[in-house]
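Complex shown without one protein chain; remaining protein chains in place.
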Amino acid sequence: MPAAAKMPPPNDNPQKALVLNRVTRRFRVAKRIVPALEGVSAATSPGLVTGLIGPDGAGKTTLMRLIAGLLALDEGNISVFGTDVSAAPLKVQGMISYMPQRFGLYEDLTVQENLDLYADLQGVPAADRPAHYAELLHMTGMKPFTSRLAGRLSGGMKQKLGLACTLIRPPRLLLLDEPTVGVDPISRRELWQIVDHLVRGAGMSVLLSTAYLDEAERCDEVLLLHEGQLIGAGKPTDFTRAMTGRSFLARADGTPKRMLQTVLAATSGVTDALIQGEAVRLVLDASTGPETIRPPGIMGLKLSPTSPRFEDRFIDLLRAKTAAQTPAAQPTQPATIQAPHDAAIEVAHLTKRFGVFTAVDDISFTVKRGNIFGLLGANGAGKSTTFRMLCGLLPATSGRLRVDGFDLRTAAATARGRLGYMAQKFSLYGDLSVLQNLRFFAAAYGLRGTRRVERINWALNEFELNDYANATSRDLPLGFKQRMALACALMHEPDVLFLDEPTSGVDPLARREFWRRINALADQGVTVLVTTHFMDEAEYCDRLVIMAQGRILATGTSEELKTASRTTALPSPTMEDAFVSLITADSAKRTGQTA
Amino acid sequence: MNMLLMRLRGLVRKEILQILRDPSSIAIAFILPTVLLLLFGYGVSLDARHVGLGLVVDEPSAAATSFAAEFRRSPYFTPHDFASEPAAERAMNDGDIDGFIWLQRDFARQVTAGQSPAIALFVNGIDANNARLIENYVDQSWAAWVTHQAAQAGIANPTPIDIEPRIWFNPAVSSRDYLIPGLIAVIMTLTGALLTALVIAREWERGTMEALMVTTVSMHEILISKIIPYFLLGMGGMVVSVLIAVFLFGVPLLGSLVILSLASSLFMLASLGMGLLISTVAKNQFVAGQIAIITTFLPAFILSGFIFDISSMPAPIQLLTHIVAARYFVAILQTLFLAGTVWSVIVPNLFALLIMAVMFLGLARLTARKSLD
Partner (left out) sequence: MLARLFALIIKEFLAILRDAKSRMVLIGPPLIQLVVFGYAASFDLNHVPFAVYDQDQSALSRDLVADFAGSPSFQQVAILHSPARIKQLVDSRTVEMVLDIDPRYSRNLLLGQPAPVQVIVDGRNSNTALLILGYASDIITAASHEWAAKHGGTLPPAQLVPRALYNPTLDSHWFIIPGIVALLTQVVTLLVVGLSVAREREAGTFDQTLVTPLRPIDIVLGKSLPGLIIGLVEGTVIILATHFWFDVPLLGSLVLLYLGLLLFIAAVTGIGLMISSLAATQQQALLGAFLFMVPSIILSGFATPIANMPTLVQDLTLINPMRYALVVIRDSFLEQPSLTTLLPQFAAMTSLALISLITAGWMFRKRTL
């Protein structure tokens, strides 16, 4: 029962906030026509928060821009409160406000000057302004910062200022393009409070796009986009209800969770298998009962039902859509002889200052060989600085660090040969083809002769890049860029792997695929250090640290961190809940100190 | 307040605040003109002074000495004596001197015999322009010597035809006086077109253009809000340049200041129009900068008549110079500075600038769409 079936037929009904009718838009990329949106039809009701959900490249931003009248439609039509966008763009622009992805702020203007500019642009009468500003500043908590340059605000504050600017003249329809990307969980929560307040208080209609699937559950209704097509629409509860009785937590005593996950993911009848805490979260096919799951070689498998999540349904729909079966995962045999559990990475009292600003403040941790270790935190928490110091890209101000026994900043160049590195944004030579990139990195890592040929062939086969070998890297879909970046980092079979935000923006299927490979590597004894701002990915890590403002707030396994934040009000906290409670406790402590 | 005025006020204020906070726009508008003017004012001169010139006298004589004396008196030369012709030629080859004069063995005898012997002048022709100027200077010394000799011999008319040169407008024939007014046009092109192209490209890069477009602001309001502050900034740069030209380099300014302001305004508008046009095509600063330099700076430099004479260029290139706005501005500036308000030059060129301004601004308006396509 696809949720879309419940939707009323789209028409130019003024009772609808937004009507999309066979919306189609294509782009020219490198001489090819690439569809960004293909025949999307939907309608949203006024006074509700509609979530536009989908991974990067699904067409969310294109749809937002089409609604705002910034792009022309190739086919179909869009109407906002009964007004056709193509016919009367200025009239529609008078009814909407739009916050683009980078918030549309002038970074060299102050908070107040940005507000003034948008008040002028939206024609807010001077008399109304003081009261209106006061309300917006109060709502966003920006009152103390009115004279600060927008460029000097944190990501979360920029986002709130961007929102305030779009609300200077309350619109009938508010378009927010990925407002929560790259901001910390606390700011995300605050943003959602503002959005809820607007909708409930002012009766505004909101269309909000996001790649975070957990945010879908906070929306009143959801449009699910994937590769330019609408694959689902309806209330979030409709989506989760469809999954009733199909979500389980699996445990098997004596089987490591990673191995259990690998085996379960390859078992027929399983839609999704995902590590969650010490268990494996299992989603079964509609036609499969829990009793039929009998993976070979696993003794004492216990399945306990759990409440379905939005993501479960999304994966379910994607699998149906792409007809892709669980990737041909050969259950990798865990290395029979585990690597000795000595420390692969040691960090002691590491500090980094840029002028007066302390980016990393006296942090210490160790990572055992063959472990997956996570560095979690919001943008600006000091993750990337720590990461760059470990790779030898930045000198430390003080403290001690060792990677595989070396300080990479002072060690000989050959010491870097044991390290694999995957940079943020999958940085590869965009102008070079996939094969040329692989060849370059193979040579850079000093591979030669038959071994070089072998490894390049391995990379092409293992990462299914053969079809794209001669494609220019820049034009690859994001998921393939990610695979190629990992392939380059693994070219020389490193002992230690550094991954900087390795999954940001890629779709949930690609993320699962990615983590499957990382798990296999860890099983073979590779030490993995990963930074991420996806809180749920903490579940994949053996141990993790949570960083904020350059300091480590907590260290432990994901279970330990979640347990520590358990309260009677919140009996089963998520990783994000744990994070928020740590940050709140920390800032309360700091305020206490200064008071 | 009127909504339109309110929107414009907001945009213009934003633009001015951004200029004030961004040192690079100030640098392009004020420091770049100053540096370029100083560099050109001091670094570029087509006037040969103290040219190293060799002198080879095979056989000392009274005639040779009197010729050499005339030539030593010239302010243009720094004479060097050489014992033989090959030595002088070697020195020229090594770049120590730019040319040399050779008075051969029989010189004095032939002069006395009235045979009018040849005075050989060799110049290094590699720098053809310089070589020609040296030839002219030596020619002047030679003519003075001829007159002297004739007067001594009591001959009234040594040369049957008497040339009276009259150089109008720049009697001192100082190349700085004509290069600097032309240079101002080149610099204004740079500030006008480059600066506007860069600032709009920056708005595209930072995503703020997208936010502007979704408001009810219309495209011409956005364009006008860019033109006003950058027009003022460019005119500020213009004032600085004119002050430097007049007070530092002592270039005379004979024409009307009103016409100068009018012409500068029209030219500034044309440059801004070009900048806006470039920015609608190139949406990142890197490409915008390159296009601006190739399509505005280089033509202003080479095809404007600022250094190179337009009427001597091949016909197709002469035709091309007609779409270079700087060409008209250079003509006006050189006339206003050195000749005064000569209406027969000013009027047609002002009219051409007006057409240029209207054309570029119009094209910019036509190509700028309130759309991301």
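Here are a few things to note about the model shown:
Going in written order, the chains are labelled A and B, and every chain counts its residues from 1.
Quick note on the criterion: a residue touches a chain if its C-beta (ideal position, glycine included) is under 8 Å from a C-beta of that chain, and two chains touch if they have at least 3 such contacts.
All values reported here derive from a predicted model rather than from experimental measurement.
Residue-wise, the contact with the chain that is not shown comes from B:A63, picked out of B:A29, B:A63, B:I184 or B:I244. Contact with the undisplayed chain is limited, among B:S225, B:S264, B:T296 or B:Q334, to B:Q334.
Residues touching the missing chain, restricted to subunit A, are 388, 391-393, 408-409, 413-417, 419, 421, 423-425, 427-432, 436, 439-441, 443-446, 448, 472, 488, 498 (touch as defined at the top).
Against the chain not displayed here, subunit B makes contact via residues 24, 36, 39-40, 42-52, 63, 67, 92-95, 98, 107, 110-111, 114-133, 135-136, 138-139, 142, 145-146, 149-150, 155-171, 173-175, 177-178, 285-287, 289-290, 293-294, 298-299, 302-303, 305, 307-309, 311-314, 317, 331, 334-335, 338-339, 342, 344-345.
Going forward, only the chains that are shown with their structure count from here on.
Rounded to whole angstrom, the centroid-to-centroid distance between subunit A and subunit B, based on C-alpha atoms, equals 57 Å. Touching subunit A in their complex are the following residues of subunit B: 1, 3, 6-7, 9-11, 13-14, 17-18, 21-22, 206-208, 210-218, 370-373.
Listing the residues of subunit A that touch subunit B in their complex gives 65, 68-72, 89-90, 93-94, 96-109, 113, 116-123, 125-126, 149, 165.
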